[in-house]
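In what follows, a structure is listed as structure tokens, so that the remarks can point back to it.
Other chains of the complex are left out, but the ones given are in their true place.
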Amino acid sequence: MQGNIACAEGALAAGCRFFGGYPITPSTEVAEHMAKMMPKVGGVFIQMEDEIASISSIIGASWTGVKAMTATSGPGFSLMMENIGYAAITETPIVIINVQRGGPSTGQPTMSAQGDMMQCRFGSHGDFSIIALTPSTVQEMYELTVKAFNLAEEFRCPVFLMSDETIGHMRERIEIPDSVDVVNRKELEKGKLPYETDADNPVPGFPTFGHGHRVHVTGLTHDARGYPDTTNHKTHSDLVRRLVGKVESKRHEIADYDIAGTDAEIVFLTYGPATRTVRQIMKDSPDLKIGHINLRIVWPFPENVLKEFPNAKVFIVPEMNMGQIGREVARHTPVKVVYLPKLGGDMHTPQDLMEAYDREKALIGGGN
Amino acid sequence: MRHEVLFSGFGGQGIILSAVILGRAAAIYDRKYAVQTQVYGPEARGGASMSAVVIDDEQILYPEVSNPDTYVIMSQPGYDKYGAGARDDAFVIYDKDLVFSKPSCRNLPVPATQTAKELTGRTIVANIIMLGAVVRSSGIVSEEAIRKAVLDSVPKGTEDLNLKALNAGFELGAKDSQ
Amino acid sequence: MKLIIDESRCKGCNLCTLVCPYKIFREGSRLNEKGIVVPEFNGPERCTNCRLQKLYGRRLCGMCQLTCPDQAIKWVEEERFEDMKVVIEY
Amino acid sequence: MPSVSEWYRADRMPHIFCTGCGNGTVLNCTLQAASDMGWEIDDTVFVSGIGCSSRASGYTAADSLHTTHGRALAFATGVKMAHPEFNVVVFTGDGDLSAIGGNHFIHACRRNIDMTVICMNNMIYGMTGGQGSPCTPRGAFSTTTPYGAQEPTFDLAELAVAAGANYVSRWTTYHVKQLTDSIKTGMETPGLSFIETMSQCPTSYGRKNKLRQPLDMIEYLRDHSILISKKRRLEAEGKVIPDTTFAVGEFVRRSRPVMGLKR
């Protein structure tokens, strides 16, 4: 099965019943599969006039209580930035698939990249937080899409599956479970205000349209009733801190990663395709002491994972960009961080990583 | 054992579909591990197209072909770009109507496009002929598996046409490779 | 003037076989290096444009050239000795 | 069946519109029509973009989605396609709908989605303090047309017709009865109904164009409107109609294929 198809299947399994999208290479197969499947499951597929309309439509759909998603790639992703912020401030659960390709701009439409990792976190104006998942196998395209929907419901924020052309277009066999764990929309309790929260419950219940909540939803700074309150400093400050905090404060619970070789001095931190390459060299050279962190969720960044490697002398971060998540690593550790950018469409080869390993090994000195 | 098969040709020749079918044959019908990847230009036709399948008995980690043991080549530029660098013990099978160079390693020229035209009046099934030929001459997947995979993958109504092409490919593959 | 099909450009769509009012193009049969079947000429001397363009000092038809999506159809100057072959048919 | 007063969100009144702003009037007519339709509040969703006019959604008692600038129709498309049982009404301004939102406008009309779109066309950007809009008449002053507007203007109703909407009309805030009836007809007509209301913005438009008093502006609207039937007759007779006038009335009522119909 192709990665993109696995993603669409995962969405359907998670209960997605509304897809609004716009074609773009290399994510189009997600939409095409949805076009085929939605009528069969009683859901809605609609091809919108552009990506702005796509994300708008899924936010609208989500307010009717339906799980909704869209899929795109770089240029379309850039167009979604304004309404990603809208989903964040209105706390609308939505899932956005970005099958990354080579940027900037139209760049390399058919080639793989991971250049939108910072964008998915910081691409919309103002402060808020989001969750981003990064599959490295076709199986994970399926599983992490399910998980994306669950996290969207749990945290009421935009959740991104940040895949790439390599995994999106890769075909490998996957196991589709008979059933998956699904988190459903948590309806607002009667009598509660739409955005009423407290420190323990920073995520309010959802006042689904048509259920009698008579909610007013706005992208303006709003109070607990959901009413605009745009010049009150405290309302705004509280709201933004909550939007950021509800995700960031839970980052170690949200975290999803594998680690290996925790006693190593040289540690690779990867997400997406490079994870496979690190595993390949670890398999090929079982005697080398290689540490490995594979992040399946990069945002919020679970910086505590770095502490699992007490002997680390260097973190090598191979990315198909100029070094985006590497920046985050550097921010959290005094240990040396080596950025290993790979641009142009290819994933890191075992040679690439072995060379980096050898280089760092030589710098560190000492036996193996 | 890890097999790396690389397909290359013009866009529009069905290069990617060939790899998909081979991968499907391996993974679904031969119950091996297989990963299929590709490189293609933005243009639907004209540009160079490359796709690849890695087939293994174990789980496949690094998914790209780094040093293919089998090449299926359907254009001269495709040969120049990929086939020309084949390692000595590789096997190169190519459409002899479209590739004019002569590989130095073990190889098999197949008149796939010509045969397709003769067989069906259209060149569109040349890739299936090549598939038949490579399976027969390399044994990389079983013939039963490839037959099922072809049937799975082609548009409804064209099954017979494609089986005809596959069988023609088997025959062309039977001829001793050089 | 003489009509040629530039084989390095023709992609074999056969649109020229449709549009020429004199039907001077017909589907080809030979596969070229790129695996393309380029159309063949069928009585190209019937083309008014080939023959009379110079005389009238302007393009007389040119449907094939305007239609050919691949800019493969062109008029080139003929070798002198072909001057003799002018035949016009209607 | 809720009375018309129940359709207002009482705890948010008074609204923020300026003295004499036409938006309040259009809100009245819309809620009157919804009430006349016998709709249930909980089956109805109001969607709007950004602008003074777009604030109207927040003064209705129903579920409402105050979205981003220009995008109301795209959000509304999601709401209606996901849940066709809702009555969906969109409030928008000339800037929101026809400047930044123009694409969603023509596509919603093309898809002919079963909803009612009410545009308060005050010929200006009110919320941001009076910049020109695609509907600012040639020669009119605004903060971005300090020497008089030079760009040709849109005829939004004609655009909606060409794009495919099933029902299209235009009235003004002076024509409250006709407007109310027209909104109701729109609500009844399957497919997309587009009702354009020429509306006064004394603060931003009036101030710059010697129509500072609400009364002056509404009289201007009254005096510059001409019934579409009359206009067409005059045109057929070859008469010249001053280009400062605008047609009011029903532009089209038809039954092209529709999306998002109640199941």
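Lettered A, B, C and D in written order, each chain numbered from 1.
Definition applied: a contact is a pair of C-beta atoms (placed from the backbone, for glycine too) under 8 Å apart; a residue touches a chain by one contact, two chains touch by 3 or more.
What you are looking at is a predicted structure, and each value in this text was computed from that prediction instead of being measured.
If you count every protein chain in this structure file, you get A x2, B x2, C x2, D x2.
What we mean here is this: only the chains that are shown with their structure count from here on.
For chain pairs B-C and A-B, the one joined by more C-beta pairs in contact is A-B.
In whole angstrom, the spacing between the mean C-alpha positions of chain A and chain C is 57. Distance from the chain A centre to the chain B centre is 36 Å, each centre being the mean of its Cα atoms. Remark: chain C and chain D have CA centroids separated by 59 Å (rounded to whole angstrom). Shared contact sites, meaning residues of chain C that touch two or more other chains, are absent. Shown for chain D are the residues that touch two or more other chains, of which there are none.
By the touch criterion given at the top, residues 20, 23-24, 27-28, 33-42, 60-64, 66 of chain B touch chain A in their complex. Within the complex formed with chain D, the residues of chain A that make contact are 17-18, 20, 44, 46, 48-50, 52-53, 56-66, 68, 82-83, 86, 207, 209-220, 227-228. Remark: chain B residues 10, 13, 45-46, 74-76, 95, 97-98, 100, 113-114, 117, 123, 126 touch chain C in the complex.
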